[in-house]
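Here the complex is missing a single protein chain, while all its other protein chains stay put.
The letters A, B and C name the chains in turn, as written, and every chain counts its residues from 1.
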Amino acid sequence: MNFKQKYVFLFPGLFVLIGILIFPIIFVVRLSLSGWNSYNGLNFIGLENYIRLFTDDPRFWQSFFRLSFLSVTTVVLQYVIGFALAHMVWKDIKFQRFFRVLFLIPMMTTPVIMTVIWRTFFHESLGPVNDILSNFGMSPKWLTDPTLAKITVIIVEVWQWTPFMFLLLLAGLLSLPKEPFLAAAIDGASPIRKFIYVTFPLMAPISIGAIIIRLIEASKIMDTVYVLTSGGPGTSTETSSFYIFIKGLREFQMGYAASMSFTYLIIMIISLTFIAKGLTKLLLKD
Amino acid sequence: MNLIAENLLYKPDEQFHLNEVSFNFKKGNIYTILGRTLSGKTTLLKTIAGLLTPDKGAIQFEDKDFLKVPVWERNVAMVYQQFINYPHLNVFDNVAFPLKQRKVDNYEINDVVSKSLKSVGLEGYESRKIQELSGGQQQRVSLARSLVKNAKILLLDEPLVNLDYKLREQLREEFKNIFSQGLSEESIVIFSTTDPREAMELNGEVTVLDEGKVLQVGEAKEIFENPKTLKVAEISNDPPMNILKANIGENKIKFEGIDIDIPQHLSKLTDKNFNLGIRASDIELSDNGFEFEVELAEISGSETLLHLKRGDAKIITSIEEVMNFNIHDKVKINFNTNKFYAFNESGILASSPFGGSYV
Amino acid sequence: MKIIKTCLSAVISSVLIFSPMAYADKWSDQFPHIKATGDIPGDCSYEEISKKNYKGKTLKINTHAVPVIGQPTALHAEQFAKLTGATVDVTHTPAGDLYAKAMVPFKAGQAPYDIVFGFSNFINDWRQYLAPVPKKYMNSTEMKDVTKSHVGVSSWDGTMYQYPVDGDRHYLKYRKDVIDNPEMQKKYKADTGKELKVPTTWKEYGEMAKYFNGWDWDGDGEKEYGSAEVMKKDDLMFAAFFSRSVAYAKNPRTPGGFFFDLETMKPNINNPGFVEALTDWVEATKYVPPGGINFGLGDEIGSFGGGQTLFSFSWDDAFIAAMQDDSPIKNKVGAAPLPGSDKVWNRVSGKWENKYNQAPYIVWGWAVGVAKKSKVQEMAFDYLCFFSNGANHQADLAIGNFGVNPFKNSDFDPNLYIDTMGWDPEIANSYTKTLKDMEKSKNRVFPLRVRGVFEFTSAVATGTSKALAGQLSPQEALDEVAKEWEAIVSRVGKKNVQEDYAVGVKMEDNKL
Partner (left out) sequence: MGKLYKFLKYSFITIWTVFVVAPFLWALTTSFKDFNSVNGGATYIPWVDFEPKLEGWKVLIKSPANGGVDIIEPYFNSLFVTCTASLISIVLGTLSAYALSRFTFKAGFVKNNDITFFFISQRIMPPIVLSIPFFLFLGAIDLLDSLIGLIVVYIVLLMPIAVWIMVDFFNKVPREIDETALIDGCNPYQAFFKVVLPNSVPGLIVAGMFCIIFGWIDFFFAFILTFTEVQLLPVKIVALNSSITPWWSLSASALVSVAPLIIVAFIVERYLSKGNLSGAIK
C-alpha cells in the first residue's frame, strides 16, 4: 500500500519526537566540544574531550567492558529464565493467573526505591540473607567483594527485569498458531523436540526484539549500581552510565560527559546493529 | 467502457511482479487469471483494486484513468484466499460494513444483507462472531460482503484454495450459480486460481500469468487444447503436462530408446528435435507397452498418480483407480499418441492434437 | 539537680508571665517548637520578623531530605510564612544530589530557588551565583555569636556567601561504657599489655578496634565490632579519609598547603603522611562490621548509633543518634577530638618527625546561600536569619535528627545539653570541650574549596576505594590520585587552582 496519507500517520509522532529531541541532541554534540563544567561556560575546545577520552581515560573503557559483561549476562539470564517461566505458565498449571500476575510485579517497582530494599536485604550485618546464611556458617560479602558485588548487581537486575522478558515471551507464546503443534503432536514428537523444533523457531522473531530492547535498557543500568554499591568496591561495579553520571552530575564535567555519552551512543548503535544481525542469523536460519 | 490495462509494470525488488501486463476486460464477463503461486496474480488483482500502484503502465475503466482513483472510490470488491473478515464485528455487521460506509439507510441494509447472507447459505448466522465460524463459513461471509456492494469489479483471489476438497467443490458450484444469476451486466468478475480445472469450469476468458508476464489469453477451452508454450502447458494442466525431449527420424518419434510411430498431426513437423508433451491422463498401463520404473505412487481420491522414470525421462500418469505400487517396480505403459503435443526447442507450440500451432 | 532546675525554670517562667518579657510566651504559645525558651530577643527574633509583611510573595527553597536539615527548613518555613504572610515552598533533595540540583539551573542562568542548601565546600562553584550576605545581616546580633571558624568556612576571601545555619566537624565517638569500664580495662590490659583509654593516636584506635571486633562485649546477644566508618565510594568518603590523614600529614611547622604545595601546586596526596593514613584505613577494613566497606554515612550512623561498634569518627549525627531518647546506648557514648599520631610527615625536609601531632579537620557541613538572581533576596535573608535565631537554634539543637549542630559561641554551654536533652553532665562536658578545643586549635585543616573541587574529591574516593577493595596498594592508589590531580590541575589551569587554594591556606595558616 502506498498512499499519500501514510505521511499523516507517520509524521505526527516522528515530528513530535524530532521536535522535542532536535535541540537536545544538537546541544549534546555542541556540549561535547566544550569544556562546560563548574567554572567554565559553553566554550569551544574542539576535539579535546574526545582526545582525552580515547587516549587518556582507561576508566571509561574499563567501565564499558564491565557494562558489556553485566548487560549481556543479565539479559541472557533474563531471557532464559523469562522463557522458562513463560513456557511453564503457558498452559496447564494450577493457579495460572496468580503466577502470571506475580511474575510481572517486580518490573513495576521503581528501581531507585526497590534497590534500597535490596541493599538492606543483602546488608552484610543487618540483612536477612546473611542472617539466614550465618546459620550455615556462611557470610558472603554480597556488596563488598569485587566479584560477588557484580553478581549481586546481576541478581537485582534479573529480579527486576525478568518480568519484561517473561511478559513479551508469554504474549508471544499465547499468540502462536496451533497448527505446527498439532503436526508435532501427530508426529509424536517429545516435549523437548517439540520445543527445539517448533516452539523455539516460532518464537525467534519476538525473541530478537525482546533481547535487543532489553540490551538497550540494561545498558543504562545505573540506579541499581548507584544505590547498591556506588560502583564499588573500588571500581568493580562501575558501568559506563554510572561513570558518565559521576563525571556529569557529580563532578559536573558536563562537556566531557557529553563527549562520553555521544561516543557511547555511537558504539551502542553500531554494536546493537551487529547484535541484531547476528541474532537474526543465529535464530532465523532460513 | 471496458477495464483496460496497458503495459503494467511493477518491480518493487529484484523480481518482476508484473511485467508488461495488458488486458481488455469487458463488462458482464468472468475472467480467470491462471498462474502458479507467486506468478503475480495477487499483485495484479491488488493493482486493479488500487491497493498497489504500478511503476509503469495505465489502467482505464469506464473511460477514466483508473490509477487516479483511490481504492476507496473505485467500487471494487475483493475476496482473499485467507478468510479475511473484520474480527471485531459479527457476521451481520461484517456484511453490512461496506453499505454503512456508503451511508445506505438501515432499512435497506437489513434487506440487502439478509438477501446476501441467504444467497451464501448463512441465514441465521447474523449475530455470530467471526471466530466461531468454520473456514468455509468465514469465506462465505467475505463473499457475501463483496456481493452486497454491487461492485463493478469483483476480484476473487484464489477464494477456494484454503478450503478442504469437499467444501471447495461445493463452494465452486455455488460460485457458478451466484455468478450466473447474481451478476449484473454491468460488472466484471476476475477470478484468480492456480487450479486449471477451476479455470476450465468457470468457462470464461483465461489469462495465463507467469513471473508477472502474460503468457496466453484465450477461452479456457482454447488454452487447454492449444497451449501456446510449454510453460502454459505446464500451468494449465494438473498434474502438469509431461514434457519429454524427443526427436524425429525414420517416421518415428524417438526418446529414451523408445520408438513410436508418428501420429498424423505431427507428421508435418520440420524440426528434428522437439519437446513432446503428453497429459498424464493420456497415458495408460498396458502389458505390451514400454517399461518404466516407479519412482513414487500417490493416491489422490479415486485416482492414483504414478511418477515414472526411464533414463532421463520422467513422466507422471494418472490411473482412474486406486492401485498399489512399490518404488522400483517396473510397469509397462502406452501413450495415446493422438494426444501428443509438440513444442519446438524454444518451447512454442508446433502442433497440437487440436490442430493449433504458433510456429 | 535536674529536678531543681526544672522547678526553677517553671517558677521563672510563671513569674515572667506577668513581667514585660511576656512576649516569649505569646510566641511560644503560637509556636510550640520554642516552648523551652520562648522568643529570644535579637534582630531576627519572632518579634522582629513578625513586623515584616511579605504577603503575596513566594520564597522557594531547596533543602536536604527530611529530617536532617530538611525538617527544620520546612518547620521554620511554616513559621516564617505564618509570621510574615509569605508563601514558602520547600523541596527536599538527598544530600548527594543537592549540588547538581542547584548547579544545573545556575549554569542555565535560572534561579528556580531563592534559597539553596548545600555543603560549605560548594562555595567556590556556587559563589558566582550567590548573593553575598548584606551588611545588615553581618552586623546582626545572631551573626555576632557565630564562631570565627564558621564565619571563615562560610566566606570566600572575606566575603560571606553562605549563611551560617549549622556547624560541622569530624570528631571521635566512642563507647564510654566500654572504654571507661574498669573490667574491660583490666581485661584489655591482661590481653594486650596496654591501657584501655580514649585513643589519642590512630594506631591506638586501630588496636582497640581490632581487639573489640567480632565478639559480644555488651552482652546483648549480638556480635559487636570495632569501628563504623564511611567507606562507600560516594561523595562523603573522601572526608573520612582526610580525617584520618590530618594527623600524619598536617604539620604545623610546614605552612603553605595540606592538599597541595601552594607554591608549586604539586599534590601532597601521595606523600608518606597520606600513604600512612591510607595504610591504616586499609587495616581498618578488618575491624569494621560485615559489609562495612560499603557503609555510607547513613550506615555509619545506624551502626554506631545502634550500638554495633566501639568507635566512629565522622559528623555529629552518629553521636546525636546514640544520644536520642529511645537509643539503647543513650549516655553510654563519649566524644573526643580526632586521634592524632606519634609522627608527622614534614614535606619540606622529606622526613618523618617523631612528635605527637593532632589536627582538627573543620570538615565542610551544611551551608545555605541566597541566589543572586532571586527577586526576593531580602525575604530570603530574613528567612535564614530567622532560621538560626536564638530561639529556633536552641530548639533545633535539642532535636537530634534535625541535624543542626553547634556553631555559635553560646552553643558550647554544656547545660544546654544537660537541661534540654537529658545528657549525662560528663558527656555534655566532654562534648562541648571537644568542640570548643577545635575552635581554639591553631593546627586545623579546612576543606578543599578550589574550583572543580568534586573532580579532586571524586578522584580521592576512587583511588582510596581501590585500595580498600584491595585492587591497589595504598601507595599505588595515592600515586594514581596524585596523577589524576595533576591532570585536573593542568586542565583547570594551575593559576586558577592556586588562586582558589590560597584562600583556604590563608585560613589554615591562621592569617585571616
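Here, a residue touches a chain if its C-beta (ideal position, glycine included) is under 8 Å from a C-beta of that chain, and two chains touch if they have at least 3 such contacts.
Just so you know, these numbers come straight off a predicted model, no measurement behind them.
J.: Would you list the chains present here that the left-out chain is in contact with?
T.: A, B, C
J.: Which candidate, A:Ile45, A:Leu104 or A:Leu148, sits in contact with the chain we can't see?
T.: Of the candidates A:Ile45, A:Leu104 or A:Leu148, A:Leu104 is in touch with the missing chain.
J.: Provide the residue numbers of chain A that touch the chain removed from this figure.
T.: 1-3, 5-10, 12-14, 16-17, 20-21, 23-25, 27-28, 31, 81, 84-85, 88-89, 93, 96-97, 99-114, 116-118, 120-121, 125-128, 130-131, 159, 167, 170-171, 174-175, 177, 191, 206, 209, 212-213, 216-217, 219-220, 222-223, 240-241, 244-245, 248-249, 254, 257-258, 261, 264-265, 268-269, 272-273
J.: Contact with the hidden chain only, please: which chain B residues?
T.: 12, 46, 49-51, 70-74, 76-78, 80, 82-88, 97-98, 101-102, 131, 142, 145, 149
J.: Touching residues of chain C against the unshown chain: what are they?
T.: 60-62, 64-68, 70-71, 73-75, 77-78, 89-95, 97, 100-101, 104-105, 107-108, 110, 112-113, 220, 222, 296-299, 301-303, 305-308, 315, 317, 321, 324, 326-328, 401, 403
Criterion: only the chains that are shown with their structure count from here on.
J.: Please tell me the distance, in whole Å, between the geometric centres of chain A and chain C computed from their C-alpha atoms.
T.: Centre-to-centre distance between chain A and chain C: 39 Å.
J.: If you average the CA atoms of chain B and of chain C, how many Å lie between those two points?
T.: Computed from C-alpha means, the inter-chain centre distance equals 90 Å.
J.: Report the inter-chain centroid distance for chain A and chain B in whole angstrom, where each centroid is the mean of the CA atoms.
T.: Comparing mean C-alpha positions, chain B is 52 Å from chain A.
J.: Which parts of chain C, given as residue numbers and ranges, touch two or more other chains?
T.: There are none in chain C.
J.: Give me the residues of chain A that touch two or more other chains.
T.: none
J.: In the complex formed with chain A, which residues of chain C make contact?
T.: It is residues 96-97, 99-100, 103, 107, 125, 225, 232-235, 289-294, 296, 302-303, 308, 451-455, 458, 462, 465-466, 468-472, 487, 491-492, 496 of chain C that touch chain A.
J.: Sort out for me which residues of chain A touch chain C in the complex.
T.: Per the stated touch rule, the residues are 35-39, 41, 56, 59, 123-126, 130, 139, 141-144, 146, 229-236, 246, 249-254.
J.: For the complex, which residues does chain A have touching chain B?
T.: Touching chain B from chain A are residues 1-3.
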